[in-house]
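A single protein chain has been omitted from the complex, and every remaining protein chain is retained in its original position.
Naming follows writing order (A and B), and every chain is counted from residue 1.
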Amino acid sequence: MQSLEVKQLSKTYGTNEHAVQAIRELTFDVQQGEFVCIVGPSGCGKTTLLKCLSGLLAPTAGAAFLEGKRIDGPSDGLALVFQEYSRSLLPWMTVRGNVVLPLLAQRLRKKERELRAAEALAAVGLSDFADRHPWQLSGGMQQRVAIARALAYKPSLLLMDEPFASVDAQTRADLEDLVLKVHADFGITVVFVTHDIDESVYLSDRIVVLTQRPTTVKEVVEVHLPRPRAQMATKELAEFTRLRGHVFRLIKGDTADAPPAVSEPAAYEAVIS
Amino acid sequence: MTRRLRGFFLEIWLPVAVVGGWWFLSEDSTSPFFPPLRVIVDAFEANWVFERIGSDLLPSLQRFGLGLAIAAVAGIAVGTMLGLWTPVRRATAPVVDFLRSIPAPALISIMILLIGFDDKMKVSSIALASFFPVLLNTIDGVRGVEPQQLDMARAYKLSRRHRIFRIILPAATPQIFAGLRIALAVALLVMAFSEMFASTNGLGFFILFAQETYRIPDMWSGIIMLGLVGYAVNVVFLLVERRALRWHRGWRATARDAGGAA
Partner (left out) sequence: MQGLRGTALPVLGTVAFFALIELAVVTGVVAETSLPRPTSIAKALFELVQTGSFWGAVGNTMKGWALGLGLAIAAAVPIGIAVGSSQWLYRSVRFVVDFIRPIPSIALLPLFILVFGIDLQLKVYIIALGAFWPLFFQTMYGVQDVDPVARDTATAYRLGRFMRFFFLSLPGATPYIATGLRISASIALLLGVGTEMVVGLSGIGQDIFKAQYAGQPAHAFALIASSGLLGVAIAIGFNRLERRTLRWHPSQRRELPS
């Protein structure tokens, strides 16, 4: 069954002559259990797309469907991991408190909540830090807390918005492997947005390559690298190099005739103010 | 000498010098307005250990405490509502800005005109004057919540109650405490003012009355008492704040070390 279906999704900010069309007729789908990466040039509507998919933003046209049901608001089956971990984790709560928080909205007994939190923290290797505060942990560990929080929620679809962009390269490698492990162990469908081409090839089953604004799907690239992936072994394969070159050219070739680069948040601000 | 010992002496030499200097310099004073410190200390003992505590100190503290409590509760409640409800906040903004610009003594006059000269008037004046700093800071705190945290709450479908009590209010707490600190000083000021102006008991009244009846050492003892009250109240507040904002200090420290906002 298709976990996620995106049909002709469009989002335009503003209605006058300053209107900015962030995404236009975006169409792709994600199968159950797949790991799909979304890459695109800077300034394309990646964040807009994710906000629409997570139900935080309503599209102007088109729709997205989660397991057959239309997405028109935040849904139970979907968890979102943000890029800026330090801003979405609550500093006044402990790590455990943060992981438990989303579960408060669901009808679970306290014991069940604690259990899920403990499992999730164990899955990301942070069981020993449950009583610390997020700001007492390193950047990589904080991002793991955010992942644990999403895991405890037991979603059928995990959306990740450039989660490792703010983290140093070595920590990023560890986190990538962690996500792969979680994907394998729990069988969750993952949609992973990134600007790092190597990362997208390393992690995914398929890569959705986006265009410049107004963003639409340029191409969907199949990644047939063997699983389980390994940082050194996989990246030394010839197929890996071929794929990353292909994706790189798809993105770079697109920026030749791109509209003037205005970062998305700035465009959004300009229109809503 | 160890560092800590040096630090201790550094912090203590001036207070000791001031008190000591006052004592010795005023010992032979014949000025009616600046009696010897020794005499003041005697008056202090006679008045406040524990003679007038019931008649003057307690009423002052009660008014202060009650007024401040009302201001805090009302300020936080209304501030949260206005912070979350933009249209209402914008509609009430001019009136709020105007009312809070009225100097506190004039607010006392309003209360006298509305209520009269009793205790209710004093408590209301203290409450009204202290309300505004709490209100404005709460609004700022509520509006300043990290949008990522609110997005996260929405994405996980947290209920409104959870959103307010687990995310918005905790996030606003540092700013709310800043407002409470100001409210504390304002409450003390309005308490003293209203007692000098329109009362027959209380610390403020005691100080002014002592001056009017030329009991200068008593006046001084009252001033010192008021200073002690102010200091004590502040210390208690700082302790409470320290405990409540422990997470905030740690968080800011790490954010600072990381070179500013992450």
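Note that a contact is a pair of C-beta atoms (placed from the backbone, for glycine too) under 8 Å apart; a residue touches a chain by one contact, two chains touch by 3 or more.
Computed from a predicted model, the values in this text were never measured in an experiment.
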**Fill in**
Which of B:Val18, B:Ala46, B:Leu239 or B:Ala253 touches the missing chain? It is B:Val18
**Complete:** Only one of B:Leu25, B:Ala46, B:Ala77 or B:Leu114 touches the unshown chain, namely B:Leu114
**Item:** Residue ranges of subunit B at the interface with the undisplayed chain
**Value:** 7, 10-15, 18, 32-33, 87-88, 90-95, 97-99, 101-106, 109-110, 112-115, 185, 188-189, 192-193, 196-197, 203-204, 207-208, 210-212, 216, 219-220, 222-223, 226-227, 230-231, 233-234, 259
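Convention: only the chains that are shown with their structure count from here on.
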**Prompt:** Roughly how far is subunit A from subunit B, going centre to centre by Cα mean, in whole Å?
**Reply:** 48
**Complete:** Counting only contacts in the complex, subunit A reaches subunit B at residues 54-56, 74-76, 78-80, 82, 84, 86-88, 90-93, 101-102, 104-105, 133, 135-136, 139, 153, 166
**Asked** Which residues, counting only subunit B, touch subunit A once they are in their complex?
**Response** 146, 148-149, 151-152, 154-159, 162, 166-167, 170-171, 173, 247-248, 250-251, 254-255, 262
